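What follows is chain A.
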Amino acid sequence: MSASLDTQNTVRELSQEGYKYGFVTDIEADTAPPGLDESTVRFISAKKEEPEWLLDWRLAAFRAWREMTEPDWAKVNVAPIDYQAATYYSAPKQSAGPKSLDEVDPELLAMYEKLGIPLRERAALAGVELAGVAVDAVFDSVSVATTFKKELGELGIIFCSFGEAVREHPELVRRYLGTVVPQNDNFFAALNSAVFSDGSFAYIPPGVRCPMELSTYFRINAAKTGQFERTLLIADKGSYVSYLEGCTAPQRDENQLHAAVVELIAHEDAQIKYSTVQNWYPGDAEGKGGIYNFVTKRGACRGARSKISWTQVETGSAITWKYPSCILEGDDSVGEFYSVAITNNRQQADTGTKMIHIGKNTSSTIISKGISAGRGQNTYRGLVRIQPRAHGARNYTQCDSLLIGDRCGAHTVPYIEVRNPSARVEHEATTSKISDDQLFYCRQRGLSDEDALSLIVNGFCKEVLKELPMEFAVEAQKLLAVSLEGSVG
Partner candidate 1 sequence: MMLEIKNLHARLADGREILKGIDLSVAAGEVHAIMGPNGSGKSTLAAVLAGREGYEITEGSVRYQGRDLLAMAADERAREGVFLAFQYPVEIPGVNNTYFLRAAVNAQRRHRGDPELDAGQFLRLVRATLKLLDIGDDLLQRAVNVGFSGGEKKRNEIFQMAMLEPRLAILDETDSGLDIDALRTVARGVNGLRSPDRAIVMITHYKRLLDYVEPDYVHVLQDGRIIQSGDKDLAAELEQRGYGTFADAMGGDAA
Partner candidate 2 sequence: MNAVVDFPVKPEARGYLARFVPDDSEPGWLAARRQQAMTRFAELGFPNRKSESWRYLDLQPLENQPLLPSPAAPRADTAALSERLAHLSLPEAASRLVLVDGRFAPELSTVEPRSGVWFGSTAHAMRERPDLVRAAVEGIEGDEAHPFAALNTAFFSDGFVLDIAPGVTLDRPLEIVHLGAGISESSFHTRSVVMLGEGSRAGIIETYAGEGRYWRNDLVGVLLGQRAELTRTVLVEESAAAVHLAQIEARLGEGARFTGFVLLLNGQRVRHEANIRMGEGAKCVINGAYVVTGSDEANIVTVVDHTAPGGQTSELIKGVAAGRGHGAFQGRMIVREHAQKTDAHQLSRNLIIGQRAVIDTKPELEIYADDVKCSHGASVGDLDETALFYLQARGIPADEARRMLIDGFLREAVDTIEDIAKRTHLLRRLAGRLAELEG
């Protein structure tokens, strides 16, 4: 058997190891009837006891959405989505929101344990591990528990579910909601704005360095439930926050739609680091089932010297369509995008970023690593735009693609649009396959096929993985089916 055939088999074996997060939690749900019209929007808003202004905001979004059509420019084949067949609200049935972890459905907690999320606050955690992780877990549409709330509260940090933020901090929500991703920004963002159920909210006050990683774990559980969470994160002047987002979904046959919106706002001298590990159900080897992950993520560097850094490891979903972006408004602001995207079997990913340079001396870095195996299709699509006033702007982009097997595809589509003569933009892209020589070399040194592949893939992604916070890097490496090669970080 030739080495390259071995490689393909290894990949196949890895993928057939199965989706270990594919279990369904049996919980009674409070679910909206399927379908989408204004009454659905009103139902959701009423369920959540929202103020009038937010209902109006949702309705405006819904009306905009009705006039829009699905984007067709991405390099993905999407089976038509029946928006009327989906369910837009599903909440675990409970009399009232949980006051403490003890009130949370034990089955839920058990599920999180299966996922390996350190939901329970353990005193030891803070002492033993590098940093604690505050978790805001979103179970289908409702945030079930937020940990470390008290500790954060003492620093003036607000970290809670979106619904709670609407109740407790309406002025902040109202001031920032939709300012980075307007309701009518695109088809999926408009849909989200109309029917978003819950999500996470964080506000870091001026000068505060958030002492722990804030984290949200998303899970799509109920069948046929579209999940539309919304995240709003504000880093006030001179503050710092690192935010982790992880996603898993049980294995189901029908495609489930996930259309989230994430808005980040960084004021003067503030820094936001936003990391995502996405391992939603990718569908089976024949492409049946799997999540449609159509997400709008965007950050605004509003203030001078602010910085937003996106790191993503995208291994799941049947279709991924996301472009975490930075609007670099403040002078000397910095945007970063580090991405690993893996497509296997029939997975399709069209992902990348937009770096919009508006302020002077703004700079951005894009490092994208795409890995295609099986019949996967992997596209990097990115925009670097230098606006006329962005004097001295800089961008460096590097996109590398790795092909494993001869039936997959790797595509690179950069848009570079420069409107200022003092800007400097550089883009490089390469496409290669795992070489038989590399594999042979590893095997000759005694590594198994699997380990050899992991080793090479891990090396290929290293520049991105090292950007992940420690807690995530480990999980990401597991996801890449990679044995630890030295320490990451």
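How were these candidates chosen? In short, all candidates are chains of the complex that A comes from, given by their letters.
We adopt the following convention: contacts are C-beta pairs under 8 Å (C-beta built on N, C-alpha and C of every residue); 3 or more make two chains touch, one makes a residue touch a chain; residues count from 1.
All figures in this text were calculated on a predicted structure; none of them were measured in a lab.
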| item | value |
| --- | --- |
| Given options 1 or 2, the chain of this complex that touches chain A | 2 |
| Residue ranges of chain A touching candidate 2 (in the complex, touch as defined) | 73, 75, 386, 388, 401, 403-433 |
